[in-house]
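To start, I am sharing the structure in question, which I have written as structure tokens.
Here the complex is missing a single protein chain, while all its other protein chains stay put.
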């Protein structure tokens, strides 16, 4: 014990230097922390900027004003039959496409029909069906431009095409309108026609099925585990499988669905039904875990009070515990559903990858979902799909972020009432 | 026995007109007190009276709470501890603290004690650090119990041993003052007796301030006692006087068990 026990000399220069160094380390550390936060925020901002920058243009489309004179080139269709179910076929057979192409050549000069979309006549058809009087008149139609013209008008282009687009713009024949087809149509090979309505409807059907299955099952399972389950090996096994399922890669659920729902049960491939079942299995553990936490947060005094006035254990749970835990359960469910809505991988395996040109009619018809549509479009070679992809991403993000915001709002509103 | 005089000729710490606020709420109101260098000072009072709050303002632990604000003047050896020139890291090394519940770090016994000297750079080398650790453990009366298990986790010790480990940890940075915030309230009577013996041992080497709501303990270990009530210092004096002949009615009522 020969170490001197005199007071430490805190004023010594060496000690002062040491303390200065420690404070410098402190500042560096704090700056690193702030840097990490800023980096995450920056990435989020960058991602959103890129998506919005690319995608905002996807909501508009370049249209070309083309006058069509049906009095000069009549369409051989009886106006009275335009309400028939096969009117679309009738008009197509009557040669509307050729009439529109001719009108474009005439209005826009040489090769003018190449400037409008190959499917522009379908817009004319829709207009005629809405207003049969057009068949007897000369009117100007705003027709979707071809994908190349659209890109050239938005981004500018060199060469002959660029010059021609510039000229048309100066003449006031080109205009950008909100691209209603984008919200009205299903997938198409032509970016002028491709829309998200089919995928959106597929997503809604799929998520409804997933919700109808996962929500009751998840809540009931949580009630059982939290309120009634005896402490034994079975309960432990259930608990372990739920916790594990919540962390199993989503693609494994796709394999399960492929093997069981499609190959064994023979359910309809690529349908919202199978997609919903798959996502239900995937979401259920999330709902169970969130519900259990919400149920756990209901104070035991509520249960004691209800039991004290003679309610049966089932009545206690369904009349008192469940209503009080509901906000927490809903929060977890919304988050789970948002995750399911953004999920792609398992749906790839059950055949939802295919090109679906129709809006799905029911839960058993082939369909696609919004994230899958994004994936499919991201693979397209046609440059017109780049902004479509980003525009679809914006729609998906708006839906998902509002769901998450709702969940966060619910959580903050109902959190810690006890 | 000069240090038993009430007027403290050479106080280690001096508080003058100290107020502590938590947000808008005032927890301590105009407290002035001297802490003697070679004395054990006890702060007593009913729970919620502000004695722990005041203790925490002596080493600026209140700084860790964003809402806490301290006004008035507290000096250590004449230096204002709330002055901008005072370095809080140094201050806390000079004014050590032992908490209500033993809080050893989840590290080995050795590393628990060596933690302070390491961060402050007090040891010249490994051998020196060994010596500091050993001396601190000896002073804390723990050496014989743990010298063969220095590598074991500090959390594996018994509650009383953990608290003495925390005292050793505070001693190892060579402090001038040790603040103890109800150090025995989580311990059994035998462990409490050991800590009280230890406080006797340490008296004279460090200025010690102990917060307790156990009046017998205050009477046993301290030479000075301060009685706090509702955030004010009601009475401060020699321990023997406070317990046998309190000047204030409130002190008398508390001592005799009317409230508390």
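Just so it is clear, A and B label the chains in written order, and each chain counts residues from 1 on its own.
Rule of thumb we're sticking to: contacts are C-beta pairs under 8 Å (C-beta built on N, C-alpha and C of every residue); 3 or more make two chains touch, one makes a residue touch a chain.
In the analysis below, contacts and distances are computed from a predicted model.
The chain that is not shown carries the UniProt protein name "Phosphate transport system permease protein", picked from "HEAT repeat-containing protein", "Phosphate transport system permease protein", "Copper resistance protein D domain-containing protein" or "SDR family oxidoreductase". In the entire assembly, the chain absent from the figure touches the shown chains A, B.
In the complete assembly, the contact with the undisplayed chain comes from A:258, out of A:258, A:295 or A:356. Considering the whole complex, the residue from B:93, B:157 or B:242 that touches the absent chain is B:93. The missing chain, though absent from the display, is touched by one residue of B:15, B:31, B:44 or B:61; that residue is B:61. The missing chain, though absent from the display, is touched by one residue of B:21, B:82, B:115 or B:143; that residue is B:115.
Chain B meets the missing chain through residues 59, 61, 64, 66, 89-93, 96-97, 99, 101, 103-107, 115-116, 119-120, 166, 169-170, 173. The missing chain lies against chain A, touching residues 22-23, 25-26, 29-30, 32-37, 39-41, 43-44, 47, 50-51, 54, 216-218, 220-221, 223-225, 228-229, 237-238, 240-245, 247-253, 255-256, 258-260, 263-266, 268-269, 273, 281, 284-285, 288, 312-314, 318, 335, 338-339, 341-345, 348-349, 353, 363-364, 371-372, 374-375, 378, 386, 389-390, 393, 396-397, 400-401, 404-405, 408.
In the analysis below, only the chains that are shown with their structure count from here on.
Contacts from chain B toward chain A in the complex involve residues 87, 89-90, 93-94, 119-122, 128, 131-132, 135, 138, 173-174, 176. Of all the residues in chain A, the ones that touch chain B in their complex are 1, 3, 5, 7-8, 10, 15, 18-19, 22-23.
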